[in-house]
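A single protein chain has been removed from this complex, and every other one stays in its place.
Up next, subunit A:
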Amino acid sequence: MIAELGLALLWIAAALACLSLVAGIVFLRTGKDDLAALVRPASVAQGLLTATAFALLIALFVRSDMSVELVARNSHSLKPMLFKVAGAWGNHEGSMLLWLTILGVSGALVAIFEKRLRNDTLVATLAAQAALSLGFFAFLLFSSNPFKRLPVAPPDGQGLNPLLQDPGLAFHPPTLYVGYVGISVAFSFAVGALITREIGPAFARAMRPWVLGSWIFLTLGITAGSYWAYYELGWGGWWFWDPVENVSLIPWLAGTALLHSVAVTATRNALRAWTVMLAVIAFSMSMVGTFIVRSGLLTSVHSFAVDPERGTFLLALMAIYIGGALTLFAMRAGAVAEGKKFALMSREGSLVINNLLLTTILALVLLGTLYPIVAEAMGEKISVGPPYYNKVAGPLALILCLVMVAGPLLSWRKDDGKKLWSRLPAAAFAGAAVLFGLVLFGGKVGVLPLLGMTVAGVVAVASIAPLWKRNLRRTPLPTWGMVIAHFGVAVALAGMAAESAFIKERLVAAAPGETVKVDDFSVKFAGVSPVAGPNYTAIRGTLIATTPSGASFTLHPEARMFPGLMGTAPTETNEAALLTRPGGQLYVVLGQPVPGADGMSADRYQLRLWWKPLVWWIWLGGALIAIGAALSLLGRAQLIEIWRVRRARKAQERFA
C-alpha cells in the first residue's frame, strides 16, 4: 500500500502545483483576490505532500520492500540501515523525488515566512515556483516513477554501488541538492519581480536570505564531496575537475556572484538588471548540472547509473524554463529602472569586478565541461582535464582574491585610492613575509602555488581588517559573517597551495617488516590480515607510522571485496587510511599483492603513501566559509528580530 499511497500523494501534489500556477496567472491577469488567496495554502500543501511521498519512499527502502522495482534494483535486505535509507536517494528516481521535495518545501517556506514582498510579487513568485515543480512532476510521473511495482517480487535486491556505501556520501547528495534546488527560490523571486516590475531593494532584501541559505548548502556539499573523493577514491586528490564536480562548482560560482550583487542591489539599489539575470543564471546552472549528471552525457567517475533517454525530457524542461525566463527578462529589460550610480573605486565597484571575474571563471569552467560534447558532435573525442582548468581558473581566482582584499575595506559610493593603501600595510607585510619565507626556505615551488600562498597570507590578514578598532560586541552579525567567510577562503587557498607545492609521494612494493620513509615519517609495514565487514570481506594492512619525535600511530588501509549480488559482478574498493597531524595528513593506500618468485603466494604488497601538508585546511576553509555565510544569514533573516516582535505581540495580546 505504501507505494500506491506515495504515488497518489505525488499526483495530488502535482494537481496542487497546477492550481497554484493557474490561480496565480488568473490573479495577475484579472486582479481578482479570491483566487490569489489559494496560492499560499496550495504551495504549503504541495510541499507537505511531496515531503510525505519522499518519506514513504524511504520507508519502502527501510522495510526492504522488494516488490518495488526501485528498491529491488538499489537495495539489499542485508545492507546496513544507514545505507538502506541513503539508497532512497542514491539513484535516479529517488534523487528526482528528492529534487521535487526540496522544490516544494522551499516554495512552502516562502509561502509561510515571506512577509516583506508586495502581495502580487509574492503570488507571482509562488506561481513561478509551482511552474518549476510542475515540469519536474511531469518528468517524475511520466518517465521516472519511483513507486513502480514489479510484477513478481524478487527474493532480494541487487545492492548499492559499494563506492556509495560510505556514511559521508549518504548525506553528500541531499546537502548538494538542497543548495542546487534552494537557488530555485531566487529564480522564482526574479521571475516574480520581473512579472510585477518590482525590482529594487525590497525584492533584493527578500531574496537575499534564500540565496545565502542555498549557498551555504552548496558550499557544504562541495566541501563534503571533495573530502569524499579524497578518501574514498584512494587517488589522493581532493579535486579532479571531473564533470560532476564541475557542475556542482558552476552553480556555486553563480551563487557567489549573486550573493555579492544582491548585496549591492539591497544596499545601494544598483545593479538591478544584473542581479535578476544572475538569479536566472544560477538556477539555470543547477538545472544544467542535474541534466549533465542525470543524462549521462559525459564520461565521469561519478556516472553510476546513466540513462540517455531521460536526458531529452530534462533538456526540454530546461529549454522551457531558461528560455522562458530569458524571454521575460528581455521583455522587461527596458522597464528595469536605471540603478544608482557609483565610482569604480568604491565597494560597488569592487563587487562589480568580483562579479565579472566570477562569471568569467564560471564561463571557462562551463566551456571546459561542455567542450568534449561539442567536439564529439563534430566527430572528435576529447577530454579536458586539470591542466586546462588550472591554467584558466587559477590566475583568475588569485586576482579575485586580491579584489576580495580591497572590497570590504572600501566604502560605498566613492572612496579614495590612497586611503585604501593606508588600510593595507599589515596585509601587505604578511604577504611579503610569506613570499620571502617561501623563496628563501621553501625550496623549489611552482609559480601558482607560490602566488597562492602569498595571496592567502594577504587575504588572511586583510579579511580581519574590517574588525579593526571596532567594538566587537556591537559589530553586526553579517560583518562577522563576511570576515569569517573571507578568512575561510584564505585558509582553503593556503591549504590548496601548500598541498600542491610540498606534497611528498612514495610508491613501493613492500614486504611485511619493511620500513618506508615519507617526508619525516618512517612507516613500518607490519603485514596484512583478512577481515570481514557487514557485507564485504577485506584485506587489512597494518602500518606503524613514527614521527621524528618518536610518537607512533597505527594505520589500517583496506582493500575491500563486495560479492556480486543477483548476478552482478563483484566489486572491490580501496579504503585509504588517514593520519591527521597538525601539519597535514599522512595518506596510505593498500594496493595489490605482488606474487612472489613462485608466482603464487604474495610476499609483497603495493603501498602508496603521501604526506600532504596542510591538506585539511582546504575543508576547514570550506567549513569556515559556510559558517560565515550562516552568521550572515542569521543577521539578514532577522530571525531574532522577528522572534522578539512576535513575543512582544503575544505579551500584548495576553494583557489585552
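Throughout what follows, contacts are C-beta pairs under 8 Å (C-beta built on N, C-alpha and C of every residue); 3 or more make two chains touch, one makes a residue touch a chain; residues count from 1.
Quick note on the criterion: contacts and distances are computed from a predicted model.
The protein name that UniProt records for the chain not on display, among "Formate dehydrogenase major subunit", "Sugar ABC transporter permease", "Cytochrome c-type biogenesis protein CcmE" or "Peptide/nickel transport system substrate-binding protein", is "Cytochrome c-type biogenesis protein CcmE". Checked against the full complex, the one of A:K391, A:R470 or A:R647 touching the unshown chain is A:K391.
Checked against the full complex, the candidates A:T52, A:N119, A:N269 or A:T360 give a single residue touching the omitted chain, namely A:T360. If you put the hidden chain back, the residue from A:T52, A:S522 or A:Q592 that touches it is A:Q592. Contact between subunit A and the unshown chain involves residues 161, 234-235, 296-299, 301, 303-306, 338-339, 341-342, 352, 356, 360, 363-364, 367-368, 371-372, 375, 380-385, 387-388, 391-392, 396, 507-509, 559, 568-569, 571-574, 589, 591-592, 594-595, 604, 606, 608.
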